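The complex is shown incomplete by one protein chain, all other protein chains being positioned as in the whole.
Moving on to subunit A:
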Amino acid sequence: MSKFQTSIHEYLETLPLQTFNRLYQKPATCLAIFRLLPPLGKQIIMSSLYVDTPIPVTDMKLWFKESAGLMKQKEAMQRLKALHIFSEERGNYAMNATFLEQFRNALTGGGNSQSFGLATSTPDKHHVDIAFLDDYATKQWEAILHFMVGTTEGRPPCKGVLNLLGRSGLMTGGSDVSSHADSMDARDFASQMARQDFGVPKITHKGFQFLLQDINTQVWAFLLQYLNMAESLNMDLVEVLTFFFQLGSLELGNDYSSETLTPTQTHLLEDLKAYGIVYQRKRGSRRFYPTRLATTLTSGTPVMLGSHTNATKLAAAAAVRKGEEEEGDDHGFIILETNYRLYAYTDSPLQIAVLNLFVHLRDRFPNMVTGVITRDSIRRALTKGITAEQIITYLTAHAHAQMRKHTPVLPLTVVDQIRLWEIEKNRLRPVQSWLYSDFGRQQDFESTLEYASELGVVLWSNQKRRLICITTEGHQAVGSYVRKLIIRQKEQAQQAQQARQQHQQQHVPSIAS
């Protein structure tokens, strides 16, 4: 089961130097990449930003204490080198010239500032506030997730999204069309639309794993898929990436002009609208608003988007109280007891659908659902390819504020039991192999075993019973070794016999004489 790529770092590190040099031409990109770095990486960059000559490797080592510090320095430098921010030449670390210049620009506000997005100069007649944007982003994003879990809530996502879901392997087409032909509800309509591309979409193992991730990871996973797709669509990778990073540096609640965007980026804007990452009042409008999904892309802080209805309620509440801390509380809604009972304070069909993946839900009330985690419900999830670790992470991430007062957050008994259920599913560990038996002599067995263990292909062996299990990969080598042994043994036997015969022949005449 392959994991989908979720980290932008891994993706960036696969890009060639040329791409980086073009990326670094935008101050916004430099800043965004800087924000994505670990603290030590940032520290190194900041320390050497205004040093105009290359820094000798030995000098930089002096910044760190002892071996532990040097290990960390090595790690950090490796990252920086992979991102082509630093290069090592003749014992000196040199910072990428483009990065250096543009990052200075980003910090001091010099150069061409358009890469941070051009704020519109005229006020918007149809200005929208943050609450609206949050609502919009949640609605769009959850529409996609809803579609994935197969709830009929909301309208089906547009074709671009369906296409992306299919290509990313989060959903696949099922060949069984007839079973879906009963009623034409919204979901079936969406499947109809998508059918030309990949049949009836069905959620895959990867899709289930995707659902349990936090929203920031989900957005990045989506965008990375988009990047992969962009290459095949002949879209310029640098422009797409630049735009993503630019979005990350925009300010929530402000409107930006779409006039400075390149044609590729305008096209991109259309697609991002569908994901709820940006908002545009109507197609071709001269201004766009980034939503919270966009502005938290590079910040590393979790996106505080509650369920759709919670967000609106919360926005209303926040408007009255102007309290920020309430927003944090909204994040958790699950209470899990030591008796495996689970209470989820949510009315979002999406969250209920996700919970339904691994919880046996019992009752539903206007503001909560109750359920119980059972062996069967966990096993159902496991067969769908969800791992115990993912379930535990999800429960921890969404634990109610009351639960957070305890350490550990989740009851240990339940966590352990979930892990045990997973192990129980894998009680058989079968390995394809060949069994070698009936070794004639102990020495043959021993030399074969020695040879096979040198190759590292022994799965199991028993000295007394002269049995060896060899992996299928090792079978050919070990087989020919054994054949050689047998031939040699035969030859030896023949030689011995000949010798005996000769001996006898010599012996016979002597008697006769």
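Annotations for the structure displayed:
In this section, contacts are C-beta pairs under 8 Å (C-beta built on N, C-alpha and C of every residue); 3 or more make two chains touch, one makes a residue touch a chain; residues count from 1.
The working rule: contacts and distances are computed from a predicted model.
Chosen from "General transcription and DNA repair factor IIH subunit TFB5", "Vacuolar fusion protein MON1 homolog", "Trafficking protein particle complex subunit 2-like protein" or "Autophagy-related protein 16 domain-containing protein", the protein name that UniProt gives for the omitted chain reads "General transcription and DNA repair factor IIH subunit TFB5".
Only one of A:360, A:384 or A:419 touches the absent chain when the whole complex is considered: A:360. Within the full complex, the residue among A:237, A:397 or A:467 touching the omitted chain is A:467. Here the missing chain is touched by one residue of A:52, A:438 or A:454, and it is A:438. Listed by residue number, the positions of subunit A touching the unshown chain are 340, 360, 372, 374-376, 424, 427-440, 444, 448, 459-460, 462, 467, 469, 475, 479, 482, 485-486.
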